[in-house]
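Removed: one protein chain of the complex. Kept in place: all other protein chains.
Labels for the chains are A, B and C, by order of writing; each one numbers its residues from 1.
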Amino acid sequence: MMGTAVFYLVAVVGVVSAIAAVSHKNPVVNVLSLVVTLFCIAVSYALLGAEFLAAAQILVYAGAILVLFLFVVMLLGAPEEPPAGERRPFQRAAGLALAGITAAGGVAVLAGIRAAGPAGAAQGTADALGRLLTGPYLFAFEFISVLLLAAMVGALMLVKRKH
Amino acid sequence: MIAQYIPVVLAFAFAALVAVAMVGLTAFLGRGRLGRSRTRDTFESGMPLLDSSRKRVSVRFFVVAMVFIVFDVEVAFLFPWAVSARGLLAEGNSTVLLDGLVFLVLLAVGYAYLWREGAFDWSRRGNES
Amino acid sequence: MTVPISHFVTFAAVLFAIGAAGVLLRRSGISILLGIELMLNAANLALVAFGRQHGQLDAQVFVFFVMAVAAAEVAVGLALLVAIFRKQRSIDVDRLNVMRW
Partner (left out) sequence: MWAEITVSAAKVAVIAGTVLTLVAVMEWVERRGAAFIQDRLGPNRVGPFGLFQPIVDAVKLLFKEDLTPANVSRGLYLLAPMISVSVALLTFIVIPFGAGKDVTVFGVPLGGVEVAPDLGVGVLFLLAIGSLGVYGIVLAGWSSNNKYSLLGGLRSSAQLISYELSMTLAVLGVLLATGSLRLDDVVARQGGQFWFGVVPQWNVVPQIVGCIVFVVAVFAETNRLPFDLAEAETELVAGYHVEYSSMKFAAFLMSEYMNMVTASALIVTLFFGGWTFPGMSRFSGWPLLALSLVAFGIKLAFFLWLFVWVRWSLPRFRYDQLMRLGWKGLLPLATLNLVWVGVAMAMGWIR
């Protein structure tokens, strides 16, 4: 029951901060709210038995990726959202409608799986994940390195000043 | 298995309590005399403030952070490998260490590229914004 | 644990919709990338929840890979934003309507 209480607390906090993350005007607040949301997702992972993933989520997402976001916000001098000038009203309505459809679709999918409860109790320990990574997913494991290498080269080329 | 998180929850509560107490206590005990405007000025070595301090900063910070997230993800992938390697080795899987070595070699290629491009040279010209 | 899996998935769906709304409605490039991150994370959460339902760990490995892909996406995406900001002095995506400059 402690897990239950924690989950609903985390869900509410996560949703509220997610709304702040996409709607607040100040980009620094956006990034920080997303940190809170990602933290809530990490707690959900822990509740789902994915303990390693929870730690990796904080280490990689909150500790690295969003730091990069924060650096970019400061790099650009914390730009405010430009005034909503040229954008036509129907674009805004269409955006909201699409988001609504997405949510409705998610809920519709949910109705199908409501019957089943928690079945397996496979624990996502680092050891178990390591065995999968070096076993069936070995190629993907090695290839991730190549993907990140490509991303690194690309990003460096983009920000480099040409002389 | 949820039980393993009880101390973590308690520690979070304790940390939050201490943090709030520290900032709250000083606000409570250190009241009064507020509002003398000069003391609340931004400190610029005694100079009056000339302009905003929210400047755009050098792109080199971005490069460092970008390189960091790439390597951080790679290191995160090494954790499960490192933890399971010992057990797998004992079970007779002799190539598991080689898997990690290949991963590290691929990482080293990226590292060598960054070195050549001068991403680690803070004072080299041409990197700054 | 007594929380049904469907509640985790509902949480994920709501987060996904919020992220989608952010991507569709905001005009600053940073906010759009943040929205994409939120959507990716919501998908990850759903994946972990479904993986739990089936008692399998493969979903968690997938999520781990998604994290790596997200890191790569963020590195390149933000580098693009920095490059665009240098040319245009703005990260308003509505003004990105020129093919070359």
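Just so we're on the same page, a contact is a pair of C-beta atoms (placed from the backbone, for glycine too) under 8 Å apart; a residue touches a chain by one contact, two chains touch by 3 or more.
Quantities reported herein were computed from a predicted structural model and do not represent experimental measurements.
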Under the definition given at the start, what are the shown partners of the omitted chain?
A, B
Which of A:Ile41, A:Ile58, A:Ala99 or A:Leu132 touches the missing chain? It is A:Ile58
Those residues of chain A that touch the unshown chain are 26, 28-29, 32, 35, 51-52, 54-56, 58-59, 62-64, 67, 70-71, 74, 78, 123, 125-127
For review purposes, identify every residue of chain B that touches the missing chain, sorted by number.
3-8, 10-12, 14-16, 18-20, 22-23, 25-27, 29-34, 37, 39-45, 49, 52-55, 57, 61, 64-65, 67-68, 71-72, 75, 78-79, 82-87, 89, 94, 97, 100-101, 104, 107-108, 111, 115, 120-123
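Convention: only the chains that are shown with their structure count from here on.
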Between chain B and chain C, tell me the centre distance in angstrom, where each centre is the average of that chain's C-alpha atoms.
21
Cα centroid separation, chain A vs chain B, in Å, comes to 18
Interchain centroid distance [CA atoms averaged], chain A/chain C, Å
5
Which positions in chain C are in touch with at least two other chains?
1, 64, 67-68, 71-72, 74-75, 78-79, 82
Multi-chain contact sites of chain B, meaning residues that touch two or more partners:
2, 59, 62, 66, 69-70, 72-73, 76-77, 129
What does chain A use to touch chain B in their complex?
2-3, 6, 46-47, 49, 51-52, 56, 59-60, 63-65, 67-68, 71-72, 74-78, 123, 126-131, 133-134, 138, 141-142, 144-146, 148-149, 151-153, 155-156, 159-161, 163
Inside the complex, what are the residues of chain C that reach chain B?
1, 64, 67-68, 71-72, 74-75, 78-79, 82, 86
Mind listing the chain B positions that touch chain A in their complex?
1-2, 4-6, 9, 54-59, 61-63, 65-70, 72-74, 76-77, 79-85, 87-88, 93, 96, 99, 102-103, 106-107, 109-110, 113-114, 117, 119, 126-129
